[in-house]
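Sharing a structure with you now.
A single protein chain has been removed from this complex, and every other one stays in its place.
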Amino acid sequence: MSILETTGVRTDAVVRIENVSKTYGSGSNALLALDRVSLDVEKGEFVCLLGASGCGKSTLLSLVAGLDQISSGTLEIGGRKVALMFQEAALFPWLSVTGNVELPLRLQGLGKAERRKRAEELLEVVRLNGFADKRPHELSGGMRQRVALARALAQNADVLLMDEPFGALDAMTRDILHDELERIWREQNLTVLFVTHNVREAVRLGDRVILLSSRPGRVIEDFPIQHARPRRIDSPEVSGQAAEITDRLRAEVARHAS
Amino acid sequence: MSILETTGVRTDAVVRIENVSKTYGSGSNALLALDRVSLDVEKGEFVCLLGASGCGKSTLLSLVAGLDQISSGTLEIGGRKVALMFQEAALFPWLSVTGNVELPLRLQGLGKAERRKRAEELLEVVRLNGFADKRPHELSGGMRQRVALARALAQNADVLLMDEPFGALDAMTRDILHDELERIWREQNLTVLFVTHNVREAVRLGDRVILLSSRPGRVIEDFPIQHARPRRIDSPEVSGQAAEITDRLRAEVARHAS
Amino acid sequence: MPAETAVSDSTTAATNAVTLTKGRAANEVSGLDALETAPQRDKGRLGLRIWASAWPKLLALAIVIGIWEAAYLAEWRPSYLLPPPTEVFPQLWDLITTADFWNGIRLTMTRAITGFSLAVAIGTVLGAAVSRFAPLRAAIGSLITGLQTMPSIMWFPLAILLFQLGEKAILFVVVIGAAPSVANGLISGIDYVPRTWLRVGQVMGMSGLAKYRHLILPASLPSFVSGLKQGWAFSWRSLMAGELLVMVPGAVSIGVRMQNARDLTDSGLVISYIMVVLVIGILIDQLFNFADNALRKRWGLTGN
Amino acid sequence: MPAETAVSDSTTAATNAVTLTKGRAANEVSGLDALETAPQRDKGRLGLRIWASAWPKLLALAIVIGIWEAAYLAEWRPSYLLPPPTEVFPQLWDLITTADFWNGIRLTMTRAITGFSLAVAIGTVLGAAVSRFAPLRAAIGSLITGLQTMPSIMWFPLAILLFQLGEKAILFVVVIGAAPSVANGLISGIDYVPRTWLRVGQVMGMSGLAKYRHLILPASLPSFVSGLKQGWAFSWRSLMAGELLVMVPGAVSIGVRMQNARDLTDSGLVISYIMVVLVIGILIDQLFNFADNALRKRWGLTGN
Partner (left out) sequence: GSDDDNTKADTAAGAPAEAKTIKLGYFPNITHAPALVGVNKGLFKDALSGTDLQTQTFNAGPAAIEALLSGAIDATYIGPNPAINGWAKSKGTALKIIAGSTSGGAGLVVKEGINTVADLKGKKIATPQLGNTQDVALRAYLKENGLNADTNGGGDVSILPQDNATAVQAFAQGAIDGAWVPEPNLSKLLLESKGKLLVDEKTLWPNQEFVTTHLIVSQKFLKDYPGTVKKLLQGHLAAVKYIADNNADAQTAANAQIESLTGKALKPEILTAAFKNLKFTADPIASSLYTSAKHAEEVKLLDAVDLKGIYDLGPLNELLKAAGQPEVSDAAAS
């Protein structure tokens, strides 16, 4: 039973994207990255974005986070707090692992002891408790990504935007973090916009899976995922729906390539 | 029919790793990343490495590439040219996409026209021909990874080390690049050491799949993949063997976690 | 909570920026987004752009002149010590309309450019060598900063010993004043080249000159450019001192003129020369800024 | 082919580095790998480490003294112009064993540190402000470099106008000489903060002071430190000039002493003071290097 079903109200959109286009550069160099994308995300909804490499997924997230300006259309997030986990870990090299995780807490004005406690909890969530005092350059790629996840969670936002957060993780660690993320999402009633290339992951986690077309990005399909939670990534339902979505995606890519 | 079977000779090791250990740091801060790893890779072999996040896969590759020094053991690559595609794209921001791809060619002393031609071919391989004159910061994450692949291929090496090269790519682009990589590997009789978290990908591509244990990394299993090429990633054989390996991996992680 | 405000702020901005441009073709999109369309608008309205960069300068100038005039009117100091702008500007005008003055500028700029080029060449080689060879670094790394702190005038005896009196002696003073700065900029740039890039270079088989040419120099360029800027300042200051070493009748260098203005306690003239030197410094800085902006654009640090 | 050689080279090195240490427990591994175990060995053999950093310096010193002595023996210039080391060192010794000299050092260092601190404070604020507000940058960005190129001596009239003859006048000359350099270092550092980090900061909701405190300053620290180093050089040189403005009863500052040594055409004394200034410069540079190394270690730029 998904959160969506419990909340029920479909008009309570937290993120409202309407006809948003985004062009990078100008003149002959212009690149239309997003073409009239419309998408509403309800409060407490978990929405997964799928699409080919370079189709504009990261662009969309950065627009929602207010990092870039839209070229046309309307985008509203209603003044809610937004956290974004970037595609690259982008940790601050001058801070230790805990330092990186504590930074958003510090900005929220938390005291030292509280910060430490919360950072420890978060590192526990991403299974990195032993690495609190290491520096980013002493971590492996997957570990950095997990620290970035902990940092994003530390922001205590209402809306969590995640750009391929588990791309560098092995299947097992990924499973664990799926469970943790689902738990936190449920407990804190988060709204999540989640970019991934793993269709099963999208089906495992999402209330809806949105398919974007190749350059320029456009919403081409919106799959509601109805399976009851908790789901297992290797369950037949998840596999089945994933296969269906993959076929659709493949068709789109093929269409585009021709 | 794999290249391994055609070459046949198992003593013709291109990369010989014997009892290699690697410790980062020293004193109380020491971290044993690799623990007596032994692994031989034959000429023309395609070996995939699997293992949990932080188990030492990248470390192993950087040792083979001669970027770090081993703490104990023996490592030989017999004076062959080695190319390494890093886990992060690590493109040079001051060069355009072509500039990045052309750089290794330039170091090989190729002329301008030849360089241009070869770079175009390589960008064609990674499906980025339209982006030759963009700068790295104008690319999406997956596109950067593909440029890094093109750059690694441009090195014209005998041994190709790849660290999660397709981690940020969607399934379709990944399929295409699997085919391209397999073709190039076959045509140039490359020796490939390929790190991935995607078990199916490993089975799709590898002659062998090596499983590393969690910290410290140790070889715990060596699966020869016998299926005839060309394979398809969604074929039942690949899925079946992938499932088998996943189970083994899961057991290892569970053992470690307990 | 600060975090909340900031994010909602920028998102509101995004919402406000929405216009009627929906549905246009890709290369037609222009909208009102300042960052997006800056380059396009620039082409269209060069005048506006110049104005945007000029008005703050003019305002600053007006403020300075205002304060100056006010200080004069308040009779804060006697007028022969602090002459009013209305006296100094005509004096400046008289100065810069003489051919003599321009000969001096030409002489001094020739020396400055020669000296600076030499300092850059020597500083670059020195910096590269020091950052490459550990024993050299241990030997003279710190000496470089030590040399920088030496007042130019203390080099005069050595300059005369080595080069007698001549242009070479001046160049010596300029180079020894500026080269350490260039070297330091390069060294610090090289020290901060990200390790990943070095590793990429290593697997590519870069070494020796190729490594410097293709990796280290471009990667440390930002810091190097800032070292060049500092080096320019040092070389100019050293030159102003060094020009007192040799005086060539006919073309009177700026250094000599400045010294003389001071010796004569001619406040108006001193202020005029201060302005001349500032203007030269500003113009040169603009050149550096061109380089810097081109660099930042290449590196993807500007614009959206 | 260069690529081939390089890679096989390093791999051979790896192979050669293999030793008997196989199979030891994690924190026992020491091996011969220099990079790996450097910190451990350091603790064990501090003496060796000091020697490693000292011998190149001593060698450099020996070479310089050798050339100097040779020039003297070859009677290249009369000995009253170029006295031999054997004459200068006793003179230097006599100099530094007087209490008077140390009073001068104390006076000058106090001024230098006060002036430099002030310059850093002002330069930091100025740099931060200029890099933050576009109109301010347009207005005075280039002026900063312009100010840097002004010889200290040209500030004397203004210093006297504003502060009469007193310590403040000296400080003014020092600050106006060094602050632009500090500001420029900071500005260039801020300009080159990677965009990704800025975006991370933005989603974290950093703004205003918090952004500077937690993101911009640490991220631009390398360039800032190099700006500080240049700033130190500028402030020292400005101080050497500025000290001629004011004489304080009791202690004769280093600037005045240097000037006197030159006025008296006392080559031995001039060389002695050059050495004193170089040693001070080298010591200060060591302080900066400490900061710099700590920084590079934090950033993961050193070691393996």
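The first chain written gets the first letter, and so on, giving A, B, C and D; residue counts start at 1 in each chain.
Note that a contact is a pair of C-beta atoms (placed from the backbone, for glycine too) under 8 Å apart; a residue touches a chain by one contact, two chains touch by 3 or more.
Owing to the predicted nature of the structure, the values given are computational and were not obtained by experimental measurement.
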From the touch rule at the top of the page, work out which displayed chains the omitted chain touches. C, D
Contacting the left-out chain in the complete assembly, out of C:116, C:156 or C:236: C:156
Given C:113, C:165 or C:209, the one touching the chain that is not displayed: C:165
Given C:87, C:167 or C:266, the residue that touches the chain left out of view is C:266
One chain isn't shown here. Among D:112, D:143, D:252 or D:295, which residue touches it? D:252
To test your reading of the contact rule: which positions on chain C touch the chain that is missing from view? 77-78, 80-81, 100-101, 104, 156-157, 160-161, 164-165, 244-247, 249-250, 252, 256-257, 259-266, 269
Hidden partner sits against chain D at residues 77-78, 80-81, 156-157, 160-161, 164-165, 244-252, 256, 260, 262-267
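Following the convention adopted for this analysis, only the chains that are shown with their structure count from here on.
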Partner chains shared by chain B and chain D (touch criterion as defined above): A, C
Between chain C and chain D, what distance separates the C-alpha centroids? Give it in angstrom. 20
Inter-chain centre distance, chain A versus chain C - centres from mean C-alpha coordinates, in Å: 45
Go ahead and note the Å separation of the Cα centroids belonging to chain A and chain D. 46
Note the residues in chain C that touch 2 or more other chains, in rising order. 1-4, 7, 10, 195, 202-206, 210, 299-300
Pull out every residue in chain A that's touching 2 or more other chains. 24, 31, 65-67, 81-82, 88, 104, 107, 137-138, 155
Within the complex, which stretch of chain C touches chain B? 196-197, 199-200, 202-206, 210, 214-215, 218-219, 221, 295, 298-300
Residue set of chain A touching chain B in the complex reads 24-25, 31, 50-54, 56-59, 87-88, 138-143, 146, 163-164, 167-174, 197, 199, 246, 249-250, 253
Residues on chain C engaged by chain D in the complex (per definition of touch): 1-7, 10, 52-57, 59-60, 77, 81-82, 135-154, 156-157, 161, 180-181, 184-185, 188, 191-192, 194-195, 202-207, 210, 222-223, 225-227, 229-230, 232-234, 236-237, 240-241, 255, 258-259, 262, 267, 270, 273-274, 277-282, 284-286, 288-289, 292, 296, 299-301
